[in-house]
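Heads up, one of the protein chains got dropped from this complex, but the rest are sitting where they should.
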Amino acid sequence: MSVELLKPELARIVRIKPMVEDHHLFQVRFEDAETVESFRHRPGQFVEMSVIGSGEMPISISSSPTRRGILEFCVRRVGRVTNALYRLPQNSLLGLRGPYGNGFPIEEMKGNNLLIVAGGLGMVPLRSLLWYALDNRRDFKEITLMYGCRSPAEMLFRYELETLTVRDDMSCLLTVDDKAGQEWDGNVGVATDLFAGVEFDAANTYAAICGPPIFYKYVIQKLLERGFSKGRILMSLERKMKCGIGKCGHCGIGGAKKLVCIDGPIFTYWDVVDMREVI
Amino acid sequence: MTRKIQVNRVARVEGYGGIQVEIADGRVKDVKMNILEGARFLEGLVGGRRFDEVPDIICRICAICSAVHKLTAIQAMEDALGVQVSERTALLRELLVQGGNIESHALHIYCLALPDFAGVASVIELNSTHPDTVAEGLRIKKLGNQIQETVGGRAIHPENAVIGGFGRLPVADDIKRLRDGMAQGLDDVQALLPFVRGLEMPDYREGSSVYVALRNGDKDFSFYGDRIVCSDGAEYPLSGYKELTNEFVVPHSNAKHSRHNGKPFVVGALARLTLNGDRLGGAARRAIDALGLVLPTTNILYNNHAQVVELVWALERGRDICERLLEMGLEQEKPVEVKARAGVGTGAIEAPRGTLYHQYELDEEGRVVKADVVTPTAQNLSAFEHDMRAMVESNQGDDDATLRLKVEMVVRAYDPCISCSVH
Amino acid sequence: MAKPRIGIYGLTGCAGDQLAILNCEDELLDIVNAVDLRSFSMASSSNPEGEIDVAFVEGAVCQQRDLDELKEIRSRSKLLIAIGTCAVWGGVAAARNDIDREKLKEKVYGPSGSFLESLPVKPLGEHVKVDLAISGCPIEKEELINSVASLLRGDLPLLVSFPVCTSCKMHEYECLLVKRGQLCLGPITRAGCEARCPGLNRVCRGCRGPVDEPNAASEVALLKERGFDRRDIINALATFAAPAEKLAEQIVGKEPACQSAQDASQAEKE
Partner (left out) sequence: MRIIKLKKEHLRDFVGSLSAFGKLYAPQARGEKSFVLKELKDLSNLRLDYRRTILPPKKFFNRPDETILNFSSDNGYQAAADANGGRRVLFGLHACDIKGLEILDWVMRDGYRDEKYFQRRERTAVIGVSCEPDESCFCLAMQADNVETGYDLFLSDVNSCYLVTVRTSLGDDMVNANQELFQEVGKDTIEAFKKKTHAHARKLDDMCDLSVSQMPELIELEYMSDIWKDYAKRCLSCGSCTMVCPTCTCYDIRDEVELDQQRGTRKKRWDSCFFPDYAAVAGGENFRAEAYSRFRYRYLHKQDGFVAKYGRSSCVGCGRCIEICPAKIDLRDVIKSIEGVT
């Protein structure tokens, strides 16, 4: 075995599904059959994905550990490596290493209600948790998803999520800031508006949240108002990362008291509430 | 009837220059080498700068001859400040000059001039017809760069050369590597001789015929010299270069022109060989014979041949310098301490394209009061026009395209460095 | 995939960056084979020009002719890459834009040079949009080859952005500023040269231009503290990147930006 911790394994893009503009879903399978078998991840974990020749970047695993074999990544095209990824045709090889990060504390969350609040691209890591919970439905009590996007055209996994709205074993609330003249007959308003009219048993609920920086501020405020204790608010943080394994230093928060890559990316609000430079 | 031959931008030369020829009723009316490269006024910009800053700035006149610009500036400053350098330094400097010369000559011969003779547009195309020649040429060119990197610290704008010596001396192993490279270079260049000998030379009558070069003592063929000699018999001390060059401004050129006694003159490889070639021995002498080069000649196209001879000489001379350095040993020595003082100093070294002069006047703080740089290409510009005219007159029967190529070949034979000429 | 159409151009400068390309003796043929070379007049007499994907432009804008050419190149290039310090920062020719061009002309060419047309020297970015800047006087071969390789993939090259001091430390060169009290610009100069000059016992003169956020005020102050002549400091800053570093003079001249600058100007008054 190689002593090089930073060595990626080869994986193949089996399918590329364009979702919304500049967001594609990449279905990927490791080349090595044994790795396909042995790879295990928790919802909320991520991988370091390499586009051979261009570079490497952290990407959340968007598929649930309950769906094995193929890993799904939803990547937004923003810069150098993501652009390079978008140039790859189906069937191309990639490098993957991981899974990294702590992931959601599933064991602890079991037996509780689950509230998932996502904004924009924040749906990506939470989708893994959502499907994990739905596939292990009996492990959780009530499951609620609140997902807000700027416009219908920016809603990730829209089709998939709309099918959830008819399920009676969960409640799926979708909203857009603005219809922007597009076809949409759901809620209009920011994600926090969805809290209106929903009752929580805060003491028996875990809230998992992910979204853009400003989103955290408002959602956390709402959750605290509803009596959530800080330790039950779980959030996924994003920082610059190079190694993903706690060595390169870039993702330090609070004077590197915590490294997002190994201590996170999932933190409870309590973990970071007193920490500098977090939100 | 007027016939016009025009080249908007001469290709395969450094810098931006065009050619304009006008023939009216069978007579060549006008021949102009339009130097269009922008003026940077570097001589003006170094005003007020401390002496030790100047070589680093002024060498930016030209990349191809940056080593020799830097060393000529250093020489001028040392002249003004009364600095004597060690023998080791002097040898290393000459090695650096040879490095620049090898790189520049190889670049010119293989990449810029040969394509003309082979009827192709560039060295890239030449590579498909003559891959071995190109490989040899690039190898020699690379060696020239390695010498400059090893001795000068960088292939272009060699920062290691300073007033008083070098920042850091190369070590013996580096010099050995260069020496071995030079031996390989001498092998590589052999194949070129019959090839160049076989080239068909467009002919023309009465080219420029006054040649000027530096001359060193009474035995050496060298790029350094203690006096300036002209083929018309005139001789000047280095500091008297202005009497030779008499620079003046012409309206169609951003570069000044030079005339000696009212006549164009030629500097460069052909001039050096014409004036000092009898001092050559060894492989260089054999190269002259192998090329069938007959001197003197008034056909500037033989400057290409002369460069080949000098390339052979430079490789041999470079190898000898390396041997000498290895004998001496290469203990680190610090640059000579220099004290600022007022004075005027002149530097003159043969650059690949001909004699290069730098002169600086310093005040008591050692800051530049006045700077003057006369470059080889600027000296040659009048001769360019003279020779192009002769070429056109002798080949009027050619169609435009052929004639255009022939005047361009004249220009390229001079291996002009247009940035240098304007600076 | 079609080969990218490339043009290599030189405005006013020493041709060092074009020569640096030609100095890639081992890679040159691979490079040209991988691209559709549309223009490189320093090396070829066949220059079909036309629309190009990437234009590499060397040299600064010193005259109207440069400006016209630059705009023309820009108009038919998808990406325009400034190569070399002249193109990126102005280079040595831009050192004294404070001197009136007419005066300079008179000084160098005398009265008969009045026909010469000349502009205050500016880097490309002052006139047109520059998509990428590869600085260096001249550009470094390694950086060039890596950049070309990246561009061939369709990626923007990754260029070094940290200062020369960092490189100097990685090579464990003795600090000329701290240990020998010399006027070194390494702290505010963009690396990528592997700290060539300190490695040669020579100070960094800033030939690669400043880093993204140079603290020039502090550099000036610390040099003054060490007793350097104000003129030499300003000259040094203005050697290669005057258009950028003239700033330093202003910052320090008008309001001492930091403690040590204050001390220095205090000392000067006394």
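Labels for the chains are A, B and C, by order of writing; each one numbers its residues from 1.
In this text, a residue touches a chain if its C-beta (ideal position, glycine included) is under 8 Å from a C-beta of that chain, and two chains touch if they have at least 3 such contacts.
Just so it is clear, the model here is predicted, and its values are computed rather than measured.
Novice: The chain left out here touches which displayed chains?
Specialist: Among the chains that are shown, those touched by the missing chain are A, C.
Novice: Looking at C:70, C:92, C:108 or C:188, which makes contact with the chain not pictured?
Specialist: Once the missing chain is taken into account, the touching residue is C:188.
Novice: Have a look at A:53, A:69, A:111 or A:189 and name the one touching the chain we're not showing.
Specialist: Residue touching the chain left out of view: A:53.
Novice: Can you tell me which of C:9, C:56, C:109 or C:173 touches the chain that was removed from the display?
Specialist: Once the missing chain is taken into account, the touching residue is C:173.
Novice: Please identify, in ascending order, the residues of chain C that touch the omitted chain?
Specialist: These residues touch the chain not displayed: 27, 30-31, 34, 145-146, 148-150, 152-153, 158, 161-163, 165-166, 168-175, 177-180, 184, 186-188, 201, 211-213, 215, 217-219, 221-222, 225, 257-260.
Novice: Which positions on chain A touch the chain that was left off?
Specialist: With respect to the unshown chain, the touching residues of chain A are 2-10, 31, 50, 52-56, 78-79, 82, 93, 95, 213, 238-240, 242-243, 245-250, 252, 254-257, 259, 262, 276-277.
In this section, only the chains that are shown with their structure count from here on.
Novice: Treating touching as the only link between chains, describe the layout with one word: line, ring, star, complete or other.
Specialist: Topology of touching chains reads as a line.
Novice: More C-beta contacts across B-C or across A-C?
Specialist: It is B-C, judged by the count of C-beta pairs in contact.
Novice: Just the number, please: Cα centre separation of chain A and chain B in whole Å.
Specialist: Here chain A and chain B have centroids separated by 65 Å.
Novice: So the centre of each chain is just the mean of its C-alpha atoms; given that, what is the distance between chain B and chain C in Å?
Specialist: Here the centre of chain C sits 26 Å away from the centre of chain B.
Novice: With chain centres defined as C-alpha means, what is the inter-centre distance between chain A and chain C in Å?
Specialist: Chain centroid spacing, chain A to chain C, equals 44 Å.
Novice: Counting only residues that touch at least two other chains, what does the list for chain A look like?
Specialist: Not one residue of chain A touches more than one other chain, so the list is empty.
Novice: Hey, which residues of chain B end up touching chain C in the complex?
Specialist: 9, 11-16, 36-45, 47-50, 53, 56-57, 60-64, 66, 103, 107, 111-112, 115, 121-125, 127, 134, 138-139, 141-142, 145, 153-157, 159-160, 162, 166-168, 248-249, 251, 254, 256, 408, 419
Novice: Write out the stretch or stretches of chain C touching chain B in their complex.
Specialist: 10-20, 22-23, 25-26, 28-29, 32, 37, 40-47, 62-63, 65-66, 91-93, 95-96, 99, 104-105, 107-110, 112-113, 115-116, 118, 121, 137-138, 196-197, 199-202, 205, 207, 231-232, 235-236, 239
Novice: Residue numbers of chain C touching chain A in their complex, please.
Specialist: 153-156, 158
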